[in-house]
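The other protein chains are all here in position, but one chain of the complex has been omitted.
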Amino acid sequence: MTTPAPVEILDFSTIFPEFVNADIRPGYSGWIINKDHLIEFATKLRDVYGYDLLTSVTGVDYLPDEKMEVVYHAFKTTGGSVLNYKVQVPRLDPIEIPSLVPVYPGVELQEREIWDLYGIVFTGHPDLRRILMWEGFAGHPLRKDWKEAYFEEENKPFKSRWPDGKIVQAENNNLFSDNIIYPTDFDPEKWIPEGEEALYGALAKYEYTNKDGIKSDNIVVNLGPQHPSTHGVFRVSAVLDGEIIANLKPVMGYLHRNHEKIGERNTYLQNMPYTDRLDYLSSLSNNFGYALAVEKLMNIEVPERAEYIRVIMAELNRITNHCMALGALFNDLGTFFTPLIYLLEERELILDIFEAVTGSRMMCNYFRFGGVARDLPAGTLEMIKGLAFERLPKKVDEIDRFMSENEIIRSRGIGQGVLSAEDAIKYSATGPLLRASGVPYDIRRADPYSIYERFDFDVAVRQNGDIFDRYMVRLDEMRQSIRIIQQAIKGLPGGEIQTGKPQYQVRVPAGESYGRVESPKGELGFYIISTGKPNPWRYHVRAPSFINLTPYGHMCVGQKIADIVAILGSIDIVLGEVDR
Amino acid sequence: MAVKDINTPGYEIPEEIEGQVAITTLDKIYNWGRSASVWPLMFALACCGIEYICAQASRFDLSRFGMEVTRPSPRQSDLMLVSGTVTKKMMPTIVRLYNQMPEPKYVIAMGACASGGGPFKEGYNVVSGVDRYIPVDVYIPGCPPTPQALINGLIKLQEKISNQSLKSVRWYQKGEDQVSIPVPILGPDLIDPRKIPLIKNHEAQEKLS
Partner (left out) sequence: MYGKGILKGLGVTLKRYIETYVDDIRWMGKRYYKAEGIAHRSSKDAKGIFTIQYPEEILPSPEEFRFLPFLVYDEGDNGEHTIRCTSCGICAKVCPPQCIWIVRTTNPATGRPIPDPSEFYIDADICMNCGLCAEYCPFDAIKMDHAYELASYSRNIMNLQTLSKSATYYEKIRPINATKENQARAAKLAARTAATIKTE
């Protein structure tokens, strides 16, 4: 077992006294940077101090203080805990902050999201368009003074439900009996939809002369949003030169369900079932990340038995997720459903365990602040033992025998969709995508949370960074998960499963926290700001699938059009996370 | 449905040919052919779509009902199974797909989100149920409905199809064109072209007050 390299705590306010101040708000940590020196600070952090992985960029609206803030979280690939720094600007339009895309290309999609939802302009961004809403939408929805059509009250629980809860459906309160508001003086007949000029302009459709001296034109092809191979409602716009891709841009937002806005209205406990629906294939990992973030703020300990149960559930979750991911990847590579059906059999048996323990196959809602909701019922531990010790190791070997030497998978996988190690770090990729390119960064080893330090397991790494390596990394991870489950079952103690009495109104002290877990898709982080009230002030999800899509265009240029589907399958995205 | 369910003779069949002849109504044969081979459109939006894939997989096999042929193209499918949250950005696409499906066509709203907005109903990008724009035949509650609940809903759809009659179905009426729904426009908020007079009326009233 290796321990991460010790990180020395640096005091940046003495190293850069002109433009760095410590953040002294109660419960906060990190540094506040003057916006004119932001690029200089970020470059020094990356080159001199070794913080090469910038994983998360979020915006915050402090309406009472008349300020907008952008928060950055940076890590080192050699391991260690977070360094967060912020930029504050007054809340007067137009709000401008320099873009960090020249330093860390991975922030491209995240800065577009902050422009879309907050209205902060990033000067120097190569392509600043809306990403989750459509061009022409009125307003910036996550601002605190923007109210949606069905707005009832600022925070839940609503007073209209009890004790005089006459049922009124939300549609009947609205003028158009639907979830719609229009700006004043709006004439629907004179509205010309903006169309897709911004997107196609960004794709830079161009004429060029190829080597035969013939002037050629490129075609733009759209795949999706309804397509048998995109893993949900996801659209890809590609510029083609014959069969080869010249440029490619993903278009998302077709499943944007306003998770963060609803999260700011919910209480802390009410957010737990909503986190199930983020990455709906691995709901227990989402619960884990959210529980960690809030427990950091509340500063409470989790009993031993609950920790072991959490680890067992999280690793079983990793196996179900990889079953689905590999099955879908093989579908995209051309095997028509057979490996998917074999893998779904194993997934169904594990889902039976989830149903017996938590109550539901997919939306588990099992973790609580300070433990888990209920104990393992009688008989479920034998089910888990039977699967982990007898059935799953044999089945993983069977899939290996089935697919790994297959000539078609090899010729379509080896050497296609290559992402080098430096590119992966630059583009903020995490999870199996990063580890298949040769960077051994796994949060369970680099910055351990819960009780992962007690278990003996290896980090799965491959060197080439192509589609075949991403498949092999996931297979290795399934084997390591089985190892962890076997050790956890052997060491499971007795005891209670939750600290304190179960309460539905939790008191969370003021402050900020960033809790992250190694979810099956990458680094899943929750950034929560609390003001001491029952509802959070800001609730942001750092979604791995969303950020792993940043290098997608770069990986696809030069490949054939049939490969972009396979590359998307090897990145393994889930639309609930991409669009939140 | 076995052959004996279709055989409803009102006439005496002579004994020699009893095993070779079945007398039935044209409606029964028509509905038997349609309900036993519904082809769904390959259209999984969100979490309910994963339960749909599990229903197609080997544990709850949809091939037993004749529904394993999922077509990616709407021109070749009979059933649109809206599984997952319907957002405003996706609504024009869904209406276009519905218009492209040839008659006879059916829509099932699977899950709480497609039936009535679901837990995300209060969001600014969520449509409160797909039946605001397209007609729905069967509603299946649950979040997500288990594969058994989905199969129960499909059996209800099969019962609905079996009760239809050639004389009264929508697509054989004289003079009525296929139901074609105007595609919503993405404006400052979603615009339903059927509600444009209402919007203009509301704007005029606001100006007066």
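First chain written, first letter: the chains are A and B, and each begins at residue 1.
Heads up, the rule we're going with is that a residue touches a chain if its C-beta (ideal position, glycine included) is under 8 Å from a C-beta of that chain, and two chains touch if they have at least 3 such contacts.
What you are looking at is a predicted structure, and each value in this text was computed from that prediction instead of being measured.
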Seminar exercise, completed: Of the chains on display, those the missing one touches are A, B
Exercise. Looking at A:110, A:229 or A:360, which makes contact with the chain not pictured?
Worked result: A:360
Problem set entry | Touch criterion as defined above, residue of B:13, B:69, B:149 or B:183 at the omitted chain | B:149
Seminar exercise, completed: Contacting the left-out chain: of A:145, A:164, A:197 or A:456, that is A:164
Problem set entry | Those residues of chain A which, in the complete complex, touch the missing chain | 156-158, 161-167, 169, 266, 269-274, 338, 342, 345, 348-349, 352, 355-360, 363, 365, 373-374, 377-378, 383, 386-387, 390-391, 398, 401-410, 502, 504
For this session: Using the touch rule from the top, list residues of chain B that touch the missing partner.
Result: 58-61, 64, 112, 115-122, 129, 137-143, 145-149, 151-153, 155-156, 160
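Quick note on the criterion: only the chains that are shown with their structure count from here on.
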Problem set entry | Length of the line joining the C-alpha centres of chain A and chain B, rounded to whole Å | 33
Exercise. For chain B, which residues are in contact with chain A within the complex?
Worked result: 42-47, 49-51, 53-54, 57-59, 72, 84-85, 87, 89-90, 93, 97, 117, 119-128, 132, 143-144, 146, 185-192, 195-196, 198-200, 202-203, 206
Exercise. What part of chain A is in contact with chain B in the complex they form?
Worked result: 132-134, 136-138, 141, 148-152, 170-171, 175-176, 178-189, 191, 193, 225-228, 232-233, 253-258, 261-262, 265, 273-274, 277, 280-281, 324, 340-341, 344-345, 348, 361-363, 575-576
